[in-house]
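Input: a single structure, listed below in structure tokens.
As you look at this complex, bear in mind that one protein chain is not there, while each of the others sits in place.
Then we have chain A:
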Amino acid sequence: MALPLPPGLTPSEVGFLCEMEQVTVIPRQRLDGLELLGGPTEALRPPFPTPLPLWLALLLKKQRRANITPPPWLSVEALTQILDFEMDERTAEVFSPSPDLPAATTTAPLEGDPYLAHDSLELSAPFLKDAATSRAQADALPYHWLEVGHLLLTHAADDFDDPDTVRKLLRDLREVRMSKLRKGFKVLDAGGGVKMNGVGGMEIAEVRGFVGGVVDELRRLNRSREESRREREAEERENGLGSSSYRDDEDEDML
């Protein structure tokens, strides 16, 4: 009954998420618009390109009812350019930047329960517009780059101009970025607070156990230092202001 998995998404769950990304298909058969639970789909009329969720596109592709147009960032030129950026020594510390984000469209409401409320819901991957469609930004890898690339190369390799080169470039990119991630582990500290802009969903799934484990374990090792620092600060505050009421039992709760 209860889910036997540890916290954190597994790679297959990340794959499930990535299948909600929209891709562009070129239909080979007519299909009326469908009233799906996740919103209506456009009617398919060959040969007009239409955006569809990836899981549906793959279903159509398997039955040879449609072709999938790979997103622009999944081309040999774009991937070569991104790989150059990743290999460049000047940018050895960071990942290539994610696609440009549109400005936030919502503001947090001041009262009520804002968690998941529609009027303050900010879209994010896999629902960001045009992350993997043919109108996607060419010079940046979206959050689900590895998963989308892998699925398209596995199930729709014939829709690529040069699938083997793309596959090779994706593998290179993955390796370069993984080694960057591993180098980045040096800065992990007990406080947490490590910035990882540009990291992909599958990459997180791969390192979550390690990063989370290291940060948590360091915290455990440094707990007494941190607690004595907090006590000292609280004391200083008390002496300085004379009014703050520091509660000693807070730390004990954590033990």
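Definition applied: a residue touches a chain if its C-beta (ideal position, glycine included) is under 8 Å from a C-beta of that chain, and two chains touch if they have at least 3 such contacts; residues count from 1.
What we mean here is this: contacts and distances are computed from a predicted model.
S.K.: UniProt name of the unshown chain, from "HORMA domain-containing protein", "DNA replication complex GINS protein SLD5", "Small ribosomal subunit protein mS29" or "UreD-domain-containing protein"?
M.R.: The correct option from "HORMA domain-containing protein", "DNA replication complex GINS protein SLD5", "Small ribosomal subunit protein mS29" or "UreD-domain-containing protein" is "DNA replication complex GINS protein SLD5", the UniProt name of the unshown chain.
S.K.: For the chain that's not shown, point to the residue among A:L123, A:A157 or A:M178 touching it.
M.R.: A:L123
S.K.: Determine and list the chain A residues touching the chain excluded from the picture.
M.R.: Given the touch definition above, chain A has residues 1-5, 7-9, 13, 16-17, 19-20, 31-32, 34, 36-40, 55-56, 59, 63, 65, 98, 101-108, 113-118, 120-124, 126-127, 188-199, 201, 204, 208, 211-212, 215-216, 219, 222, 225-226, 229-230, 249, 252-255 touching the missing chain.
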